[in-house]
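Right, one structure below, let's go through it.
All protein chains but one are shown at their positions in the complex.
Each chain gets a letter, A, B and C, in the order it is written, and its residues are counted from 1.
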Amino acid sequence: MNTTTTRLTADMQQSAARLEQTWRDPPGILGWFSAINHKTIAVRFMLTTMGFFLAGGVLALIMRLQLARPENHLVGPDFYNQLFTMHGTTMMFLFAVPVMQAVGSYLVPLMLGARSLAFPRMNAFAYWIFLFGGLMLYVGFLLDIGPDAGWFAYVPLAGPDYSPGKRVDFWAQMITFTELSALLEAIILITTIFKMRAPGMTLNRMPLYVWTMLVTSFMVLFAMPSVMLASTALITDRLVGTHFYNPAEGGDALLWQHLFWFFGHPEVYLIFIPPLGFMSSIIATFSRRPIYGYAAMVLAVIATAFLAFGLWVHHMYATNVPELGKSFFTASSAMIAIPTAIQIFCWIATLWTGKLSFRTPLLFALGFFFILTLGGLTGVMLASVGLDLQVHDTFFVVAHLHYVLIGGAVFPLFGAFYYWFPKFTGRLMSETLGRWNFWLFFIGFNVAFFPMHLLGLAGMPRRVWTYPASMGWGDMNLTATVGAAIIAVSVLLFIINALKSRRHGAPAGPNPWGAGTLEWGTDSPPPAGNFVAPPVCGGRYPLWEPDGVPARVTGLDDDRRAILTTTLMDARPDLRPTMPSPSIWPFLSAIAVTVLFIGSIFTPWAVVWGAVPVAIGTTLWFWPNRKSTERQVAREVRP
Amino acid sequence: MKITVTTGLWACVIASALLAGCYREQRPLPGAPATAAPTDPLRLTSLQPGEPKAAVNSGNPYEDNAYATAQGKHLFKQYNCNGCHGSGGGGSGPALMDDKWIYGSEPANIYATIVQGRPNGMPSFGGHIPEDQVWQLVAYIRSMSGQLRSDVAPSRSDSLSPGKPEQRREKETPTPESLPQSAK
Amino acid sequence: MKPSMHESGALDVSALPTFGFGHRSLMWWGTFGLMIIEGTVFAITVAAYFYLRSHSATWPMNAAPPDMFWGTLNTAVLLASMLPNHLAKQAAEKLDLKKVRLWMVVCLAFSLLFLAIRVLEFTSLNTRWDSQAYGSVVWMLMALHTTHLVTDAYDSAVLTVLMYTGPLEGKRYVDVSENAMYWYFVVLSWLPIYAVVYWAPRY
Partner (left out) sequence: MTRTTAPLALLFAAAGAYAEPAQSALRPAGIQAERIHDLWQLTLAICALVFAAVLAALLAALWRAPRGDAATPADVSPLSRPEPRLRRNVLLAVGASVALLFVLIVADFQTDRLLNRMPLADAVNIEVTAHQWWWEARYDDPEPGRIFTTANELHIPVGRPVVLKLKSSDVIHTFWLPSLHGKKDMIPGRTALLRLRADQPGTYRGQCAEFCGFEHALMAFLVTAEPNDRYEAWADTQRREASNELSAQESRGRQVFMERSCVMCHTIQGIGANATFGPDLTHLAGRATLASGVLPNNREQLAAWITKPQQQKPGTNMPSTALSQEELDALLAYLGTLK
C-alpha cells in the first residue's frame, strides 16, 4: 500500500531530518525526565500499567491458591483482605482505566494525523502523577500498610473507627493521584480530538476508536469528581474528625455508596468503551471493509455513556431502596444492554459481508463475542432486583464482572497490542505464539471463571478468606484455580512474545495489515513528529480511498514545534500554534504534588506547606524562555 | 534507558520493602505482647524518701501499634470504663485526658491500676481482663491525653463525638497529684 | 470536502495566524475542561449537602446558621471584581498591553480583598467541621471554593508579573483572556454555593 515514505523528495528528506531534530526528546538522563513526546510518554504509560496488571495478577494467583482448598491456611484473613483490596484497586485504578488512556494517548494523534497531543507537558505530568500514586500504594503494601477494606472501601469499615492506622488513608490518597492523572488525560484527549484533527476529518469521518476515546474522556470529566469528593470526605473523616459518614452525628454510611457508585458504575464503561473502538478497528481491517453502520455505532456509544450514569443504584439493591427507584434502575440497567447489542450485531454484519483473515488480533476480537456476550447476559440478570438479592456479593458477581471486564476489555486490549505492536516497534509479533497466547487465555479464562457462577448460586459469598469443607465448594474452587494458572501461562507467553518480537520480529513496514486509518500512513515506529508531511483526510478510511495517499499539508515550520489546529465540526484549517518544548518541570512538579499528597496523610498542615513547592514548580513550568519567545515573536502572525 | 530507569524505580520499591516492616500497621492478634514489662509494685502514693524514683518505663509495645490502640478504645467502651471516667472527661472517677495522674502516668502504673484496682472505687480487673487486652487499654488510655504519636492514636469514633479525636490532642505533660478531696 | 484540498497534492497553511482567542485556542478547551470538572465537584457537594439534610430532623444540626454579613459582602466584592476582569479580557483580545497591565493589577487588588474577607467568613460560620455532618459539609463547600479563589488569585499574580517583566508573545494575551474566563467561572460558581451555605439553613 502506498505511503508518504515511499515518495519522499530530496528536500522533503531534509525537512524530515529537521522535523526529527525539532520533535525528538532531549538526550541524557535529564532529557529522559524532561521527555514530553506523546509517544515516549504513552509507551512508558503502557509499560507501567502493564506492570501493575502483572502485579495485580500475581495477587489474584495467591488468592486462588488460598481458595483452592477449603479451610486452607496459606494466608490469614488480614493478608487476604489486603490481597483482594489491592487486586481490585490495582486492576480498576492502576490498570484498566489508565491503560485505555495510555493507548489512546499514543494512537489518537496518529489517527487524527496530528503531530502531537495538546498540552504535551501536562501529559507528562499526568503520567508521573499516576506512576507516583501507584508506587506509593505498592510501597505501602510491602510495608504492611496495604489497604484492607476492599477496593470499594465501604464505610464504616473503612472509616476511622474500624480501620485504624494509615492503610485506608494510603488507599484514599491513591484515588486522588490516579483520578487527577485521569482527569488531566481526559482534558488533553478532548482538546486534541476537537482541535487537532487533520484538515478534512469532519466529525463524521473520525475513526470509531477516536469516537470511543472522546466519549470516554467526557465520561471521566463527569464521573471522577464524584469519587474524588467521596475519598476526600473519607480522609477528612479519618484525619480531622469530620462526620460525613458518622450516623451518630448526622452523617450517613449510604452517602459513601451513592458517591462511590455514581463514579463506580460509569467507571466500568470507561474501561469497556475504548475496547469497542479496538474492536471496530480490528474487525474493519481483518474483514477488509468499513464497519457496517457507522452512525449507529457512534450513537450506541453515546447512548451507553448517558445510560451509564443512570444505574449506579443497582449496586445497592440490598440496601433499603424505595420500590419505584428500584424499578427505574432495573429498567435503565437492562436497557444499557441494547446499545451494546446494536454494536455486536453491526460487527457480525461486517464480518458476514467481509473477506476475513484470521490473524491473532481478530482471534482476540472474536473471543470478545463469546465472553462479553455471556457477561452481558449475567449483567441483565443482575439488573433484576429479585435475582440480584440472591447473587449480589457472591461469586456469581465475581464471575460476571470478570466476564465483562476481561472479555469486554482485556481481550480486545490484547488484540489491540497484537494489532498496533508493529506500529509501536516496527516489528510484527509472532503469530504462532499469538495463537497459543489466545487459546490458552480463552480456555483458561472460562475454566477459571465459569465455575464461579455456580459457586455464587451455591451460596459462596465474595471476599471470604476461606470456607468450611462441609460447604462442598472445594472442587469448583480447585477448578477455578487451575484455570487461573492457565491464564498465568498465557500471559507469560504474551510477555515472551512481546520481548522476542521487539528485537527479532518480522519487519512490519508502515502498513502490515493493509489497514485504512491514518496511523498506518506513516513509518513504523513513527518519526518524532508523527508525519513527515501532515495528511489531509479524504474519508473515514483515508488509506483505502481510491487515490490511496491523502493530500498533504505544507507551510508548517519544521524547525519549531508548529502544529495545525482545525475547526471543531468540519476540520477546516484554523491556526498554526507552536507546542511547548521538553521541560523537567512537569516531573519536578509531580514530585512536589506527591510530597503534598503523602504528607497530608500524616498532617493536614502538609496541604499548606506542601503547596509552596507545588506553586514554585508549576510557575517555573509555565514561565516562558526569553530566547524562544523572541523567535516566536519574529514569525508571529496575528489573528 | 527506559528499561533501566523503570527497573530502577521497581528496585526502590523492593528495597523499601526490605526495610523493617511497619509495626504501626500490623494487626497483632490477641496473645500477650512480646515485651510487656512486669507491672510496677503497688504504690498508693507518689511520696518517697530520698531521690524521687525514676518513672518506670515499661515500653508497652502496643503504644506503637495503631490497631492495638484502637482495640483498646473499643474495649474501653465495651467494659464500660465510660461509666465512671466519662469518655476520658471524668465522672465519679478521675478524668483521663488531663495532665493529672494520681497513680502515675507510665504504662506500668496504669497497668497496675487496672489490674490491682485503687481505693475509692477503681475495681480490680486482674484475672477478668486478659493481659494483652489490659495492655491495649493502657495504650488507649495514654492516647487520651495525647501521650501517643498522632499516627498511632485513634481518630474519631462512629458515635457522638465528645470533642477532639485522640490523634488531634496536644500532649499533656503528666503531673503527679495527691488524691482529690472527694477521696480523702 | 472543499475542492482546494484536492486540486494540488498539498494544502498550504503558511498564511494562517499563529494564535487566536476563544474556542479557537487550545488553552480555551483546557480551561473549559477544568470548569466542567470543578463545576461537577461543586454540584455533587451541593447534592451531598441536601442528601444529608434530607436525613436530618433539624437543619442546621444544633448550630446557628452562618452570619450573613461577611458572606454577602464577599459576594458583592466578587461580583464587582468581574468588571476589571472583563476589561482585562477585552484589553488582552485587543493586544493592548498598557490596559492589560492596569486591569490585571486592579483584579489582583480585588483578589487580595476577597481572600481577606473569606478568612472572616470562616470565622462567622457558627459551626466547626468536626461538630456534626452539617458543619463538615459546609466547611467542605467553603474549602473547595476557597481553593479556587487562592489558585485563581495566584495564577493572575503570576500572569501580571509576566505582563511587566516579559518575555511576551501573542499567546500570552490568550493566557490572560483564558485566565479571565476562569475568573468568571470562580465568581459565578460562588453564587449557588453562597445560596446553599448562607440561605439554605434559613429555609
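What we mean here is this: a residue touches a chain if its C-beta (ideal position, glycine included) is under 8 Å from a C-beta of that chain, and two chains touch if they have at least 3 such contacts.
In this text the structure is predicted, and so the values were computed from the model without any measurement.
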Which displayed chains the hidden chain touches across the whole complex: A, B
Per the touch definition above, residue among A:I187, A:L239, A:L259 or A:V385 touching the missing chain: A:V385
Hidden partner interface residues of chain B, rising order: 27, 29-31, 78-79, 127-130, 132-133, 158
Touch list for chain A against the chain that is not drawn: 76-78, 81, 149-150, 154, 156-157, 162, 247-248, 252-254, 287-290, 292-293, 296, 318-320, 323, 326-327, 330-331, 334-335, 337-338, 341-342, 344-346, 348-349, 351-357, 366, 369-370, 373-374, 377-378, 380-381, 383-394, 453-455, 457-459, 461-468, 470-473, 476, 512-514, 516, 539-541, 544-546
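Throughout what follows, only the chains that are shown with their structure count from here on.
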Dominant chain pairing [most C-beta pairs in contact]: A-C
Centre distance in Å when chain B and chain C are each reduced to the mean of their C-alpha atoms: 47
Centroid spacing, where centroids are CA-atom means, of chain A and chain C in whole angstrom: 30
Two or more partner chains touched - positions in chain C: 130
Multi-chain contact sites of chain B, meaning residues that touch two or more partners: 156, 161, 164-165
Interfacial residue positions of chain C with respect to chain B in the complex: 130
Footprint of chain C on chain B - complex, ascending: 156, 161, 164-165
Chain B partner contacts - residues on chain A that touch it in the complex: 32, 43-44, 47-48, 51, 78, 131, 135, 138-139, 142-145, 156, 159-162, 164-167, 237-241, 243, 245-249, 602-603
